[in-house]
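Heads up, one of the protein chains got dropped from this complex, but the rest are sitting where they should.
Per-chain residue numbering starts at 1, and chain names A, B and C are given in the order in which the chains are listed.
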Amino acid sequence: MTKPLNIGLIGYGFMGRTHSNAYRQVSKFFDLEYQPVLKACCARNEEKIKEFAENWGWESYETDWRKLIARDDIDAIDIGSPNNTHYEMALAAAEAGKMILCEKPLAMDVAQAEAMTAAVEKAGVANMVWYNYRRVPAITLAHQLVKEGRIGRPFHYRATYLQDWTIAEDVPQGGATLWRLDAAVAGSGVTGDLLAHSIDTAIWLNGPITSVSAATETFVKERMHQDTGEMQPVSIDDACMFLARFENGSMGTFESSRYARGRKNYNTFEMNGEDGSVFFDLEDPQILQFFEYANPTTGKKVEDHLTGWRRIHVTNFEHPYMDRWWVPGCTIGYEHTFTNALSDFLKGLETGEPAQPTFRDALQTQKVCDAVLESARERIWIDIN
Amino acid sequence: MTKPLNIGLIGYGFMGRTHSNAYRQVSKFFDLEYQPVLKACCARNEEKIKEFAENWGWESYETDWRKLIARDDIDAIDIGSPNNTHYEMALAAAEAGKMILCEKPLAMDVAQAEAMTAAVEKAGVANMVWYNYRRVPAITLAHQLVKEGRIGRPFHYRATYLQDWTIAEDVPQGGATLWRLDAAVAGSGVTGDLLAHSIDTAIWLNGPITSVSAATETFVKERMHQDTGEMQPVSIDDACMFLARFENGSMGTFESSRYARGRKNYNTFEMNGEDGSVFFDLEDPQILQFFEYANPTTGKKVEDHLTGWRRIHVTNFEHPYMDRWWVPGCTIGYEHTFTNALSDFLKGLETGEPAQPTFRDALQTQKVCDAVLESARERIWIDIN
Amino acid sequence: MTKPLNIGLIGYGFMGRTHSNAYRQVSKFFDLEYQPVLKACCARNEEKIKEFAENWGWESYETDWRKLIARDDIDAIDIGSPNNTHYEMALAAAEAGKMILCEKPLAMDVAQAEAMTAAVEKAGVANMVWYNYRRVPAITLAHQLVKEGRIGRPFHYRATYLQDWTIAEDVPQGGATLWRLDAAVAGSGVTGDLLAHSIDTAIWLNGPITSVSAATETFVKERMHQDTGEMQPVSIDDACMFLARFENGSMGTFESSRYARGRKNYNTFEMNGEDGSVFFDLEDPQILQFFEYANPTTGKKVEDHLTGWRRIHVTNFEHPYMDRWWVPGCTIGYEHTFTNALSDFLKGLETGEPAQPTFRDALQTQKVCDAVLESARERIWIDIN
Partner (left out) sequence: MTKPLNIGLIGYGFMGRTHSNAYRQVSKFFDLEYQPVLKACCARNEEKIKEFAENWGWESYETDWRKLIARDDIDAIDIGSPNNTHYEMALAAAEAGKMILCEKPLAMDVAQAEAMTAAVEKAGVANMVWYNYRRVPAITLAHQLVKEGRIGRPFHYRATYLQDWTIAEDVPQGGATLWRLDAAVAGSGVTGDLLAHSIDTAIWLNGPITSVSAATETFVKERMHQDTGEMQPVSIDDACMFLARFENGSMGTFESSRYARGRKNYNTFEMNGEDGSVFFDLEDPQILQFFEYANPTTGKKVEDHLTGWRRIHVTNFEHPYMDRWWVPGCTIGYEHTFTNALSDFLKGLETGEPAQPTFRDALQTQKVCDAVLESARERIWIDIN
């Protein structure tokens, strides 16, 4: 027996597209009790949201998100609108007893994130934050290898998230499509947009971060506003780098930029432990690199003349999620990470085991982001509790 | 204004899934006049086809393909059933005046392919063969580079298509899911299944093949039949390799196997010309490697200290098909090649410029496949006219 | 106790340099009983050979190779002159009871190679052919993996040797430095120069080749002679490709060209067996790629989620030759393959176990080369006994 799950989506931008696609596709590939129904989508611009609804097959649309939340025929609210709207919407949705799927980063700051976490926990509603990259099969596999003890005592973690699309000085900021360059809407620049992903993955794989020392930079000081055409100071961090200490005693380096010429979506991490290492690069998402030094099952070291970095093509049926898609050797794409995440969320409803990351998990990432920004401002190490 | 295009799909296996997905997705991402409607699917096994129809959203189903073809509410027949069924179905569909989209290889042999080509041309119906890999954006880009004159006078073409899934002697043959190992159903082994792709791409990029010298091998001589459990001789070619001469004077090597341990879907080609070279590997489908020696626009050689193989991450908006999907750096997956192909077919209906490869194009590939098999049997060079 | 071994080297070209370097260096890095002494070098051009002797520290020089061979103070003759001189020199050196180290290919054809082999065997002199690439540590490691049973039953072998330096039509042919483009001196083009290396490696790793089907091409039909300035027909094969059957039942493809734009010294091979595969590329000589499917020691399959191609950085102390050079992670270069080979030759004198490949081994490679050229001429398969 399947059960319908009525979705109300807020936002029709890039994330509106990826989420809509996930709702349409998930039941075609995964065996799930809960089947999402594209009940209603919502945005202020009626013309745009109407067209969006038609294209993606949403049954109805709203132009006022409070109305959407108030609708009885909606089971779950998906918050896909800019960062500065998450807080108010999540509080209202929790109060209305709706499940919540919220885009990342969870909030504008820790204070908001704490209130939002308290709200969903008090309301007892299912909640998840769309840190979709956890569901890249190769990243999920990295997590599996850690859990299987294949890395051993961890020494190092290093992550970069590099892009290059804002180098040109004539890229405007703000407005409907470029709000990520406006700190009033986005909260921060690369820290909340890109490093938040890196931090979420790092905590998942390597545990809590306890202190950071950071620096940020804004390379282009003024940009034209997309709507008004006026030149304005740039308020976001164009680039951010930080050192970290993890609770488990390992060390970390993190760096993000939108000024790394030639890197398009270069979200990488490497983890080095006593028994093995892993490396991942989102530009080659089908690959997890793995160095095996000792095998925890056999307790044996790999023969010295056979050691090397292994390129695991993460498309076997035995790999996370891959038995649901095609056949070995056939890759999946960017949007599948959302579909995989949604599948986990729906499976969580079945099993009662909440899909990760919850708001509480994402709060932890928010704490690191805030500490990073404070450290960069104050030029001191900041501890995270 | 959009126009519905009613599809009737035959087959519910692996290709049934990829085609169904394409029909569901294409209008969400491409702006097209013709909008496919999942009108009816068809297979002999009623239980299976019913479930398939429900999962993918087909409005109805049939268990007799002749009935499907006879239905007035069907505009286009999609032949996704095993190779030995293509001929009869295509002839019937053409006679009924239906458009035809046929899985590859087109036919069991040249005689069938010629009759099928004649039939669709006589009927004047739109037709296409699903050589989907032409629509991997990196392969389409390779074709673009050739057309832009960036390769120059061609000297060499080499292709491999390697897999390893039939090495184990206990893989059975025949039956519903393993008919590709049964020559009576598949026509041949790797030659029709894998090399046909390589040949289709080669002809597209480098023009007609005029002669071949080939060898095939069957490494495992007996396998159990999937349905009956009886041991039977293996009738297909497990591996096939051949030398080729192209009409343009260049030389080619081709090889395919399902016994290449460690290769999962290693469909590669390299083309070397006077002014540049390209290399592609389907296991890293987002990449086209390009060596630029001279730039046809400037007429200049690349400076000697700067020459090198370039890894083009084929996810820019300027790359084939990629403006329809996500953003630079975000990859698409295996099934998107079918969606891209379908989009081209539908666009061809709009423009009157038929999408390639047509039945006539695929006939050319069939001629090479037949010549290859004959050459392997006779141990002589075979000319292709 | 060390023993001097007096060397007489014929030739001062590219191979003269690599061999001289090996004689100078080998005792500094390897512990050997026999210590080469750079006694005399030889070439017809006195001015050149004098300068060469001074630069490399040869104690004396000769301008007549017969005199060199006649000298009592010479223990071993190293033939580093063009291919058409090997035969006569080797016969004379063998008759004089000298050890012989001969550059590859051994001879102009099988008849010469047989006579040379008979001569050294009759004379009972130590002999080796400089197929130096066997001593790339990664290739030696590949051989070790085969011997350790890590590949298992072999199915496929494929090799390419691609370069691009003769594409320009104004590259002259013949003369002192470009004799490799003159069939009268070189015997053949890429077949003897490049494919001979590929064949030598293939036989070493995968055993005898029993039949071939080949094709060759000469892309530039006329070139200017380097000395005379006259335009002359090009007599060599610019490119050669062939299919092969091995005695062990596996199949092979081979291809070589000097027209593969972007490939500089792209000497690659891949071997696929039931239990594992290896891949090598001379442009990344420090790497052997290895796919492990089953481990012959444990008899266990690698866990399905961990399989992948491993990049073995062949610089560990446990790797062939590498304990004699630097430390793990530090690479060696092209010329070290000659030094490693020389070390093996000298060690062979100590142990009485001749270093490979001997003249007899190289005769086998010559037989394949001749069969390849005949097959290309006659357009038929040729068997090799």
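Remarks
Note that in this section a residue touches a chain if its C-beta (ideal position, glycine included) is under 8 Å from a C-beta of that chain, and two chains touch if they have at least 3 such contacts.
The model shown is predicted, which means the values in this text are computed figures rather than measured ones.
Only one of A:Asn272, A:Thr315, A:Thr331 or A:Gln356 touches the absent chain when the whole complex is considered: A:Asn272. The residue from B:Phe290, B:Tyr321 or B:Tyr334 that touches the chain not shown here is B:Phe290.
Taking the complete complex into account, B:His319 is the one of B:Lys39, B:Arg223, B:His319 or B:Lys367 that touches the chain left out.
Hidden from this view is one chain, which touches chain A at 155-156, 158, 160, 162, 164, 167, 213-215, 217, 219, 239, 241-243, 245, 249, 251, 253, 255, 257, 259-263, 272-277, 291, 293, 307, 309, 379-381.
Although one chain is not shown, part of chain C still touches it, namely residues 14, 18, 21, 24, 27-28, 55-56, 163, 165, 264-266, 282-287, 313, 315-316, 325-336.
Not every partner is drawn; the one left out touches chain B at residues 141, 144, 290, 292, 298, 303-313, 316-319.
Going forward, only the chains that are shown with their structure count from here on.
Chain B has its Cα centroid 35 Å from the Cα centroid of chain A.
Spacing of chain B relative to chain C, judged by their CA centroids, is 41 angstrom.
Annotation for chain A: residues 313, 316 touch two or more other chains.
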